[in-house]
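The complex appears here without one of its protein chains, the remainder shown in place.
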Amino acid sequence: MIGATGTVGQRLVRRLHDHPWFRLTALAASSRSEGKRYGDAVHWLLPTALPDSVAEMEVRDIREIDDCDVVFSALGSSTAREVEPLLAQRGLMVVSNASALRMHPRVPLLIPEVNSDHLDMLDHQNFGSGGIVTNPNCSTVGLVLSLKPLADAFGIEAVQVTTLQAISGAGHPGVPSLDILGNTLPLIPGEEEKLETEPQKLLGTTADGVFSPARFPVSAQTNRVPVVDGHLVSVSVKLGRAASAEEARSVIEDFRSPVADLDLPSAPLRPVVAVDEGPRPQPKLDADRENGMTVTVGRIRDCPVFDLRYVALVHNTERGAAGAAVLNAELLAAAGRLGGANRRTT
Amino acid sequence: MIGATGTVGQRLVRRLHDHPWFRLTALAASSRSEGKRYGDAVHWLLPTALPDSVAEMEVRDIREIDDCDVVFSALGSSTAREVEPLLAQRGLMVVSNASALRMHPRVPLLIPEVNSDHLDMLDHQNFGSGGIVTNPNCSTVGLVLSLKPLADAFGIEAVQVTTLQAISGAGHPGVPSLDILGNTLPLIPGEEEKLETEPQKLLGTTADGVFSPARFPVSAQTNRVPVVDGHLVSVSVKLGRAASAEEARSVIEDFRSPVADLDLPSAPLRPVVAVDEGPRPQPKLDADRENGMTVTVGRIRDCPVFDLRYVALVHNTERGAAGAAVLNAELLAAAGRLGGANRRTT
Amino acid sequence: MIGATGTVGQRLVRRLHDHPWFRLTALAASSRSEGKRYGDAVHWLLPTALPDSVAEMEVRDIREIDDCDVVFSALGSSTAREVEPLLAQRGLMVVSNASALRMHPRVPLLIPEVNSDHLDMLDHQNFGSGGIVTNPNCSTVGLVLSLKPLADAFGIEAVQVTTLQAISGAGHPGVPSLDILGNTLPLIPGEEEKLETEPQKLLGTTADGVFSPARFPVSAQTNRVPVVDGHLVSVSVKLGRAASAEEARSVIEDFRSPVADLDLPSAPLRPVVAVDEGPRPQPKLDADRENGMTVTVGRIRDCPVFDLRYVALVHNTERGAAGAAVLNAELLAAAGRLGGANRRTT
Partner (left out) sequence: MIGATGTVGQRLVRRLHDHPWFRLTALAASSRSEGKRYGDAVHWLLPTALPDSVAEMEVRDIREIDDCDVVFSALGSSTAREVEPLLAQRGLMVVSNASALRMHPRVPLLIPEVNSDHLDMLDHQNFGSGGIVTNPNCSTVGLVLSLKPLADAFGIEAVQVTTLQAISGAGHPGVPSLDILGNTLPLIPGEEEKLETEPQKLLGTTADGVFSPARFPVSAQTNRVPVVDGHLVSVSVKLGRAASAEEARSVIEDFRSPVADLDLPSAPLRPVVAVDEGPRPQPKLDADRENGMTVTVGRIRDCPVFDLRYVALVHNTERGAAGAAVLNAELLAAAGRLGGANRRTT
């Protein structure tokens, strides 16, 4: 894994340490950490203890990584833009959480339950013998997993979304406490652009190596709030054909993963769940649903301006980052696009 | 003043204690507090000390109040619905922060800088010789003061608003800390209905004793966040005629109070201010602007779905409650609708 | 279980639902909840879902409870003082988290790893054929589990303790958010008395039905802080014989449960753990250690005034309440003081 010391990297370590399919063989991070024990290089932030065997691993140079079947990247965007193509050139399959290449014309932006067919784009990539697959921005995942059943049933014409985003999304040290304690910040740099472009790619189609994005506009307004984990998106949707809140609730409730038969180890039983009693979803009560892999939707109501509105919650560092990447790698494995069983992972 | 022990009541006490026009002559609250010293009856929550002279006042029975020129009501809604008309019948002018009668067909819902002409509705009220005037819901004030310059310049066709609201809006004890610390609640009971109906009354017209509300729909989604004071509204607007963000910013910047010449003591120099650098407005930095009486607008941008979007912040317990009521009373006084100088107030 | 709808009651439900030794047969709460489905009566506050089978149980009248081997009481103190002796009179064994009878001259105040021998006091109780066993105040547990190894090795002469206590200790609705968000409260009513008297009973001895409390004085100062779970106690200790911080650290590290051979299902592998790197223990990182049953001790240092000082952290609603009670019941079962296997519990 590369970018292993950050907050997403730590969650990747935790998810991969005991993974039934993958074996963590190497950790890499910035040159500052290179050569150190991982246990010394990392400022471990999770309540579950860092496994001793991982703590003893030496942090390696990113450019040395080559002996594995899949590379998980939790790099920052600018490093990722440079390093990930190099690793792919070297024949490695890169599963990235970074934003750098998400909108690249030949890189799948992937949520297994939404657009697993976009994997075919790997056949058209030109990164040498390897490949690159990305997962979306943390908020985008919550938005798109909740839109998917509606898109299938009714079509989407336009989306207004306002977010309430947790501090863990900014990593560590991230947001200074003086800026956010008892306060909110009505801007998260770069976030709105992602929310306004990634959904269309995810809900679009591919043919002959070309992405055709879905055509609806998204207007996104983002806010940082003093919550640790769990991004909430408050959504209003104009549908392709009118539908009542009841109908919408039904299609969300009835939605089942189209890749359920692959039995991906990190896949939740249900990728989206509707709760409709009182002030739900809440980060505190709903973010951890199915190990943070289920998006919770509540307050599904008719909208006096558009057709429909609701609130969705996604665990931003699990389904929105570490869990998203692991699930993508599992999809690759199940699709026969990685090396053999007991895969070695970096 | 009636409802004097609550969080809004306390701020009314603080504003009226040194008021240049009004003199606080009586305090009333629920029967639980009746007969006590105010200092003993109240759980004082403000950092500024409770003035000794007020602490010594005896809390009276609401129904006894009659010797004053204006009654400030910070009652809960159900009590207000019953008590306020009785006081008006007794010849008193009631300036209310309660929601009970805001949408009453003959009661002005008033923001002096927005619709001072609605005062003429007092001539058509049928509460005996007295009268009732109300101020809007705390979030509504932030929304409408920011919409007003846009409505004047471009017209409003539709509004989507998502709020991030402070805990002080729920009073004391209000929101349990276990529910909100490090959490958000995506529902504030009753709040969305107010945000979806009050703006149209405020931006509507009156003629011959009849209100004609403005006709645009509002879709409101409300959230409680762990902030003490300051409601933030994230707004998307469809305008009557298209306008760029730059034009919108100009009309907001150029907006001046139409009642500035009345020199109302609690009126801010500028009711709305635009700030356009980075993550602003913030509750921590902007809520107290001009003693909490100025609404701050930031992030004015074009909207890919509607025409315009922005974020506005209102101090919910000042401009959104106590300050709103005092300002309304000052307007009544300036309009000659209260008794003589050195007015006695309850 | 009685008092089943409160915050401790909910954690008891969660611990007992899947318990290997106990079976939850009845739930009782205040008359307000009586006759309702538990799922309807409770305001469930835990992120793990309420088990369906428990949700369907009917909440019963406390006074009707009689068909079980052990009654867990999470009642408030005044109700407990009245009800618990009645249940014991009826022949039931009451395992109580309430403070009412903790200092009663014949009721064991019990931490299995500290004073399991105090169980013999049950032979001298006069509550009819039943019995009553209590666990300590949540902060006391953290203090005493950390003092126990020191008391054994060096003796205790005096203790100064200042606490930083989580809001969950006050239950729900408990502390109003307006009082604690971004604030601290330097007083928790009733808490200091408990911290100043319970440790001596716990670390004292019993003989012939008489408790002899340990004789050291405790000075306690308590604070509420905006933390959800995890009470921190900052301790200075005057020892019976001088010891260095290193020696103290060793005896804490070497401490093992004297009842480890009973294999109590809720007992942690290690009741006390020393961590000595940087700012630890922290509620966020350390409270959940071993399902919240391990007390974490850090910053063990020499004290320029007394001999020794350190900081200890206890999960207040697990090791300090629900887990404490379940562990006490397990000790009773292992000691043959409950009915048969597959015990029925209320």
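Before moving on, here are some points about what is shown:
Letters A, B and C mark the chains as written, and numbering starts fresh at 1 in each.
Quick note on the criterion: contacts are C-beta pairs under 8 Å (C-beta built on N, C-alpha and C of every residue); 3 or more make two chains touch, one makes a residue touch a chain.
In this text, all values refer to a predicted model and were calculated from it rather than measured experimentally.
Here one chain is not drawn; of C:S257, C:Q282 or C:T346, the residue touching it is C:Q282.
From the set C:S77, C:S129 or C:T184, the residue in touch with the chain omitted from the display is C:T184, counting the whole complex.
Touch with the chain omitted from the figure is made, among B:L16, B:L181, B:L203 or B:A333, by B:L181. Among the residues B:E34, B:D152 or B:D288, only B:D288 touches the chain that is left out of the figure.
Although one chain is not displayed, chain C still touches it through residues 158-160, 162, 164, 182-187, 196, 217-219, 221, 223-228, 232, 234, 236, 278-284, 298-299, 303-306, 309, 311.
Listed for chain B, the residues touching the missing chain in the whole complex are 45-47, 181-182, 284-288. Panel shows chain A; residues 7, 45, 167-168, 172-182, 226, 228 of it touch the chain omitted from the view.
As a working rule, only the chains that are shown with their structure count from here on.
If you draw each protein chain as a dot and join the dots that touch, every dot ends up joined to every other dot. Between the CA-based centres of chain B and chain C the separation comes to 48 Å, rounded to the whole angstrom.
Multi-chain contact residues of chain C (touching two or more other chains): 45, 181-182.
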